[in-house]
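A single protein chain has been omitted from the complex, and every remaining protein chain is retained in its original position.
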Amino acid sequence: MILPQASSVAANVDDLFNALLALCTLVVVGVFTVMIVFCVKYRRGTAAERTPPRQHLGVELTWTLVPFVLFMGIFGWSVHLWIKLRTPPKDAAPVYVVAKQWMWKVQHPGGQREIDQLHVPVGQPIRLMMTSQDVIHSFYVPAFRVKQDVLPDRYTQLWFTATKAGTYHLFCAEFCGTDHSRMRGRVVAMAAGDYARWLQAHAGVGLAAQGRALFRQLGCSGCHDPRAGVHAPDLDDLYGRTVPLADGSQALADERYLHDAILLPKKQIAAGYEPIMPSFEGRIGEEDVLALVAYLKTRGTQTENDDEHR
Amino acid sequence: MNARLHPVPEQFDDPVQQREAATLGMWAFLATEILFFGVLFAGYTLCRVRFPDAFAAGSRHTDMLLGTIETAVLLTSSCAVALSVREVQLGGRQLATALLGITAALGASFLVMHGFEYYAEYREGLIPAVHWTQQGVYAKGMEIFYCLYYFITLFHSLHVSIGVVLLIVMAWRTWHRAYDARYHTPLELTALYWHLVDIVWIFVYPLIYLVGRAG
Amino acid sequence: MNTPAARPQRSHGSGPRPPSLGGNLWTLLALLVLLGLSAGSALLELGVFNTVANLGIAVAKALLVLTIFMRLKTDNALLRIVASAGFAWLAVMIALALADVLTRAPLLAPW
Partner (left out) sequence: MSTVERPAPPRSYLEEGFGLRSWLTTHDHKRIAILYGIGITAFFFLGGLAAALVRLELVTPAGDLVSAETYNKAFTFHGVVMVWFFLIPSIPATLGNFLLPLMIGARDVAFPRLNLFSWYLYIVGGLFTLACLLLGGIDTGWTFYTPFSTMFSNSHVMLAVVGVFIVGFSSIFTGLNFIVTVHTLRAPGMTWMRLPLFVWAMYAVALVMILATPVLAMTLSLIALERLFGVGIFDPALGGDPVLFQHFFWFYSHPAVYIMILPAMGVVSELITHGARRRIFGYQFMVWAIIGIAVVGFLVWGHHMFVAGQSMYASIVFSILSFIIAVPSAIKVFNWTATLYKGDISFDAPMLYALGFVGLFMLGGLTGLFLAATALDVNLTDTYFVVAHFHYIMVGGAVMAYLGGVHYWWPKITGRLYSEAWARFAAILMFFGFNLTFFPQYILGWEGMPRRYHEYLPQYQVWNVLSSAGATILGVSYLLPLLYLGWSLRRGARAGANPWDATGLEWQTPSPPPLHNFAQTPTVTEGPYAYRQ
C-alpha cells in the first residue's frame, strides 16, 4: 500500500478497512466458488441428480440473519471509530482555514499565514476551523484519513494528530468549479522543535496585533473610541461581559457575539445605542474578522492604557 | 350524450375495472402531488427551526384576515364540489352544474384575493429579488420566509388555476349530459384533485399566516 | 392454459355510495369551526402549543376532507393505503432531515 499512515487514526481506519475487506473477500470467494461448482455440476447434459430441492425456511433465515449480525458488528466498530474521528481532543490547537476558488488560506493563532500549505507539529492534536468564501470545498488529507466539507457561511471542524514527520498531499475533494483539480496543497508535519523554529521564522504580526491595525484602518476607532464624538458602545473589557440589548434581552459577549456584531451589527443592538453601525459583511474577509475578534478579546482597560503610553 | 357513448377502452374488461384504474391512478397522482408540495413544506420546516423568530416576524407581515377568508372560501368550495358529485350520482343535472359553477367561482375569488395580497406585499417591499425593502435584525430570515411563501403560494395558485379551468369544463360537460349516475369518473377525479388543493391550503394557512400572532 | 376470459362483465360502477347531504354540510360546518379555533388559538400566547394546536387542527381538517369529501371512509382500502403512503413518505423526509438539523453541533464561531 502506497498510502502512508501518518495520523493517529490512520491505523485504526486501516484496521477496520482490512477487516471488512477480509470479510468481503471471504463472501465473494465463497459465493463464487459455490456458483462455479453448481455451474459445472449442473450444466446441461451432466448426469447429476436433479430432484427439485425443497424450499427451506431455515436456509433463508440463516442467510438473512447471519449477514445482519455481521453488518451490525461492522456498524458498531465503525461508529465507535466515527465518534472518535468527529470529537476533537480538548487540548487540540486551533488553526483557521479559509477556502476559496481555488486555494486554501491557512492562518495560525500566532499570525502566521500560509497559502496551499499547512505546517503542523507531530504529536500535537490540531483542530482546523474551516469556512469557505464561495462554494463548497472539502479538505482532504489521504495520509491522515480525514476529510471534511468546507461550507460557506458556516464553520466546520476537522481534527487530526500527525504521527510522522513528512510532507503529505492535501486535496479539495468536493467539486468546486473549473480548477477544482488544482486546488491542491501540502501538509507539512514537523517535529515539535522544527515546528517551533518554523513558527518563529514565519512569525508575522500576531492575530490580535493584526486586528488592532485593522481596527484603525477600517475606521472602527472613529466611533468606538471614548473620545470620538459618536455615541457608540465602549469596547473595553467587552469580552465575556453580559450586554443588555435594545429589545430588553441580554447577550453574552462571546466570540460569536463579537463576530456577528461586526458582520451583522443590526442583529443584536446594545441597549441605549442607535443602530447606526454599517455592516462589514462582504467588505472584509473572514480572516480579518478573525483578527478583529482576537484583538477585541485582548482589549481591556489595561491594554488600552499601554497602547496610549506607547 | 350519455354513458353509452363512452366505450370501455380495449385494455379494460369492463367499466368497473376502468373506474378502479382511473381512481387508483388519480390517487397515485395525488400522492406525488403531496410530495411535490412536501418538498416546500420540508424546506419550510427545516428553515423555520433555524430561524424561528424571523419566521414569526415574516408571518406577522402577512394578511391574517384575508388568509382566513381564503381558507374558508376553499373549504366551502370543497364542500360544493363534493355535493355536486353526489348530485350527479343521484341524477340531478342542473343543481350539479350550479354547484360546480359555485366551486369554480369560489376558486377564482380565492385567486383574486391572493392577487390583492401579492399587491399589498409588493407595496410593502416584501417580494424578494423583485422589491425587497426590509431592514433590521430579521431581514435575512424573513427573506427566506418570503421566498418559501412565494414558492408555496404561487405553486398552489397554479394548482387552483388549473382546478378552476377543469371545474368549468366539468360544469359545461355536466350541463350537456356527459355524465350521469352511471358514468361520471372525470367529474369524480376533478373533485379529488380539488380536494387535494384544499388540503394543501389547510396546511399552508397555519404555517404562513398564523406564526407569531400572539402577544 | 389459454382458456377463454373467465372474468364476467360488470356494469358501470358508480363508486362508493354517495354520502348524505347532511354529512357533507356538517363536515363543512366542522371545518369552519376548526378554522375559527385555529385562528383564535393563534392569537393566544401559548408558546410552542400555538404551533402544536395549529398543526393538530390542520391535521384534523385534512382528515375530515380526506375521509368525507374524498370518500376514503367508504372507498377501496387500497386508496387509503396510497393516500397514506404519500403522507408517510413526506413524514420520513421531514423527520430524517430534521434529525440532521436539530442535532448539528452549533459551530458558528470558530473559537
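Some points to look at:
Per-chain residue numbering starts at 1, and chain names A, B and C are given in the order in which the chains are listed.
We adopt the following convention: contacts are C-beta pairs under 8 Å (C-beta built on N, C-alpha and C of every residue); 3 or more make two chains touch, one makes a residue touch a chain.
What you are looking at is a predicted structure, and each value in this text was computed from that prediction instead of being measured.
Taking the full assembly into account, the omitted chain touches A, B, C. Residue in contact with the omitted chain (choice from A:K164, A:R182, A:R216 or A:H231): A:R182.
When you scan B:H61, B:R93 or B:K140 for touch with the missing chain, the hit is B:K140. Annotation: of B:L40, B:A57 or B:V85, B:L40 touches the absent chain (contact as defined above). Although one chain is not displayed, its contacts with subunit B can still be listed: residues 9-13, 17, 20-21, 24-25, 28-29, 31-33, 35-36, 38-40, 42-43, 46-47, 50-51, 128-130, 132, 140-141, 143-144, 147-148, 151. Summarising the interface, subunit A meets the missing chain with residues 1-3, 12-13, 16-17, 20, 24, 27-28, 31-32, 34-35, 38-39, 42-44, 48-53, 55, 59-60, 63-64, 67-68, 71-72, 74-75, 77-79, 81-83, 85-86, 101, 134-136, 138, 140, 142-143, 145-149, 151-154, 156, 169, 171-182. The missing chain lies against subunit C, touching residues 1-7, 78, 85-86, 89, 92-93, 96-97, 99-105.
The criterion applied here is as follows: only the chains that are shown with their structure count from here on.
The chain with its Cα centroid farthest from the Cα centroid of subunit B is A. Spacing of subunit A relative to subunit B, judged by their CA centroids, is 45 angstrom. The distance from the centre of subunit B to the centre of subunit C, each centre being the mean of the chain's C-alpha atoms, comes to 14 Å.
Along subunit C, no residue makes contact with two or more other chains.
The residues of subunit A lying in touch with subunit B in their complex are 266-269. Within the complex formed with subunit B, the subunit C residues making contact are 5, 7, 9-15, 18-19, 21, 24-25, 27-28, 31-32, 35, 38-39, 42-46, 50-51, 54-55, 57-58, 61-62, 65-66, 68-70, 75-76, 78-79, 82-83, 85-87, 89-90, 93-94, 97-98, 101-102. Those residues of subunit B that touch subunit A in the shared complex are 135-137, 139.
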